[in-house]
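Of the protein chains in this complex, one is absent; all others appear in place.
Chain nomenclature is as follows: A and B, assigned in order of appearance, with residue numbering initiated at 1 for each chain independently.
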């Protein structure tokens, strides 16, 4: 078996590797399920402060594995089942309790762009390629995944991406607001892990709270008293006291996540 | 009569021409009504796969025809009636069932920017000019049209456009996120129609569904089961089967819109 998703942990930083190198890491049904397992495991691990998602080898993810579509996604009924699996995986990335970074090398198309769009930060190489080509097959993307694209790229660029269905380069992806940084192809991993280490050095409770609050605000329901109160709880944490003390003593704070 | 809006059809591509060349295609009340008729006709035509909107001659649209305001938009009561006509026309462009492309040459100001903002893709020439100068007259834009600007340009640039009421160039419009492509003035039509032909070559049901879904998501009401189900219907289409088959056979798919 050469397709699978694995989780590696190095101190406070976890790396999720999407692997199906013979097909440029196309996502098989098995991989969507394993992606969800890995993300759930990372979310429940208090010691993790940042999760990096990457492909195996020189590509991120080339999309869904279309070679199984005529057996496993052949009509509306199968598509519904297939969709439940991918939606659950995408939701597990979007809702990851920790900050996430998409380390994008090479191809980042279709399901790959979907996975990248629910990471918090996207770093790629100069020759990376992006796009969602669902109108080449004639299939429909899900509302939730369209919502993610709109939240990142706005109405105008989401319409262009979906209605043209082109594959485009890193510069164009950046102009659409999709990317946080383009670096030389050989430096993508360095850039992504440097950002991961930096994020891991900051107060983890604050990062988790801000990530959850930013996504919460995309729900049009009014902010409740409980939502608001959850922010004030941070001021009772050990980490906040350490943060203020370190500031006054002009030293770097050491956070423990409590 | 030199003012009017016409619809031309060339295969799967329709072109809507906004014509009042003596006034740089300023929109008269008659033209707003004809624009709605043309868009409704295009929307109901199953054979169309892309609609291009353009002005007659070297300009897109210079705005509403202000010379009629002291007779037909002279106070709040008249403005309400006048507004019903323009809102209906704008809604017919925004809600067009097919992908739409604004082919923008020269002046694209006021009502012209409004029309362009409800097209899906905007291509213009280097010397095109944009802006909404309603605070030069002291009138109010409608909430729905402000919503379109916010969906495209965000809060910050919408505030600047409305509060300064300046006319600005293509580079600034692109920096505000309003444009998909700036080309040489002589190449705008080529660029727009090349994109139209490309869009027309892709699965039309998928394009219609994605366009409707992206606009639906701007409504804060939760996505219903029917909304979600409508996406799965595409997997039962002839075009989807053709798309997957063509992919496996490494050939270009031929879609028929069923």
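The rule is simple: a residue touches a chain if its C-beta (ideal position, glycine included) is under 8 Å from a C-beta of that chain, and two chains touch if they have at least 3 such contacts.
Just so you know, these numbers come straight off a predicted model, no measurement behind them.
J.: Would you indicate which residue among A:65, A:120, A:145 or A:191 is in contact with the undisplayed chain?
T.: Once the missing chain is taken into account, the touching residue is A:120.
J.: I'm checking contacts with the chain that's been left out. Which of A:55, A:83 or A:99 qualifies?
T.: A:99
J.: Please pick, from B:58, B:78 or B:230, the residue that touches the omitted chain in the full complex.
T.: Residue touching the absent chain, from the options given: B:78.
J.: Take the complete complex as the reference. Which residues in chain B touch the chain that isn't displayed?
T.: Against the missing chain, chain B presents residues 66-67, 69-70, 73-80, 83, 134-144, 146-147, 150, 154-160, 162-166, 177, 220.
J.: Pick out the residues on chain A that sit against the missing chain.
T.: Where chain A meets the chain not shown: residues 99, 120-122, 151-154, 177-178, 180, 195, 198-199, 202-203, 205-207, 209-211, 213-218, 220, 223, 227-228, 230-237, 239-240, 242-245, 247-248, 253, 255.
Everything below uses one rule, namely that only the chains that are shown with their structure count from here on.
J.: Which whole number of Å gives the spacing of the CA centres of chain A and chain B?
T.: Inter-chain centre distance comes to 32 Å.
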